[in-house]
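The complex appears here minus one protein chain, its other protein chains still in place.
Up next is subunit A:
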Amino acid sequence: MSGPCVTDVTSPPPKRRWRPSLTWLGLLPFAVFILLFLVMPTMKIVLGAFQRADGSFTFENIAGLFTPSILSSYWISIKISVASSAFGCLIGFLMAAAMVLGGLPRGIRSPLMTFSGVASNFAGVPLAFAFLATLGPLGLVTVFLRTEFGINLRVMGFNILSFWGLTITYLFFQIPLMILIITPALDGLKREWREAASCLGASGAQYWRIVALPILFPTILGTFALLFANAFGAVATAIALTGSSLNIVPIMLFAQIRGDVLGNPHLGYAMAFGMILVTGLANVVYIVLRIRSERWLK
C-alpha cells in the first residue's frame, strides 16, 4: 500500500516524466490482459493467504501450513524436485558434452536438439502413461527383467507410484530442458582456453576442474533452479501417475481446490502462496545466475 507514497517522495528524473499520450494506449490491451488474468488472480491468492474468511488480516493460514501432513507434502515435493533436477542437470550435461565435445558426427546434433524440444514439451498425462507402460507392474521393462533375468523390481522395492518412480518420470522432461539450455553454453567454451590450459601443462581433468566448470557453474546452477521450479509446479504428470497416493504439494492443492479437503478454504490460499514462494525464489536464483554467466559466455 506504500507504493504510491514512495514514488511521490522521490521526484522522477526529468527525462522520464510521465506523458499520458496515445503511445501508452498501444499497450493497454496487453496490460489489461495481464492485469485481469495474471496479476489479479495471483494477488487474490497472496492476499487470501493472509486473510480470515471475513477479510481481516491474519497469519493463521500461514501458521496452519506447519502441520505434519502439509509440511511433509512440501518436503516430498522438494525432495522430488531436487532429485529430478540434480539428475536432470547431471545427465543432461553429460549428454550435451558428449554431443558437443565428444567428437561425434555433427549430424547427430540437429535431431537430438529437435528431440529435446519435443521431449521437454511432452509432459503431463501422456508422459505418465508412457512410464506406466514401461516401469509399471505390467510394464515393458518390468516384465522383461522378470522373465529374462528373474529380477523382480517390485520385490526390490521399486514402485512407479513412489518417490523414485516420479523422479525417473520427471527426468523425461528435465534432461531435455538441460540439454537445450547447456548446449549453447558448451558452444561458448572457447577452444583457446583449452589450448592455453594444455600449453601450461594442465591435464584434461585439471582443465575441467579449474577452467571450464567454474565458467559453466552459474549456468548449471541456474538451470538447476529452473528445473527445480519446473518439477515443483508439475501437476498433471503426478496426478495421472499416482492418483492421490503420493502426497505432494500440487496434488494436495488440486484436491483442495476441487473439494476443500483441508476443511479451510484459506489454508488453500496459503498452500498456493507457498508454491509461488518456492518457484519464485528458484526463478530469482536462475535469473541472477543467468546474468552472471552471460559475462563469460558471449
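FYI, a contact is a pair of C-beta atoms (placed from the backbone, for glycine too) under 8 Å apart; a residue touches a chain by one contact, two chains touch by 3 or more; residues count from 1.
Note that contacts and distances are computed from a predicted model.
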(Q) Leaving aside the chains you can see, what is the UniProt protein name of the one that's missing? Options: "SusD/RagB family nutrient-binding outer membrane lipoprotein", "Aldehyde oxidase", "ABC transporter permease" or "Cytochrome bc1 complex cytochrome b subunit". (A) "ABC transporter permease"
Q: Looking beyond the chains shown, say which of A:Ile76, A:Cys89 or A:Leu171 touches the absent one.
A: A:Leu171
Q.
In the whole complex, not just what's shown, which of A:Ile62, A:Ile91 or A:Leu161 touches the removed chain?
A. A:Ile91
(Q) So one chain is hidden, and I want to know which residue out of A:Leu65, A:Ala240 or A:Val288 touches that hidden chain in the complete assembly. (A) A:Ala240
Q) Can you list where subunit A touches the absent chain? A) 23-24, 26-27, 29-30, 33-34, 36-38, 40-45, 48, 91, 94-95, 97-99, 101-104, 108, 112, 114-115, 117-119, 121-135, 139-141, 171-172, 175, 229, 232-233, 235-236, 239-240, 243, 250, 253-254, 257-258, 268, 272, 275-276, 279-280, 283
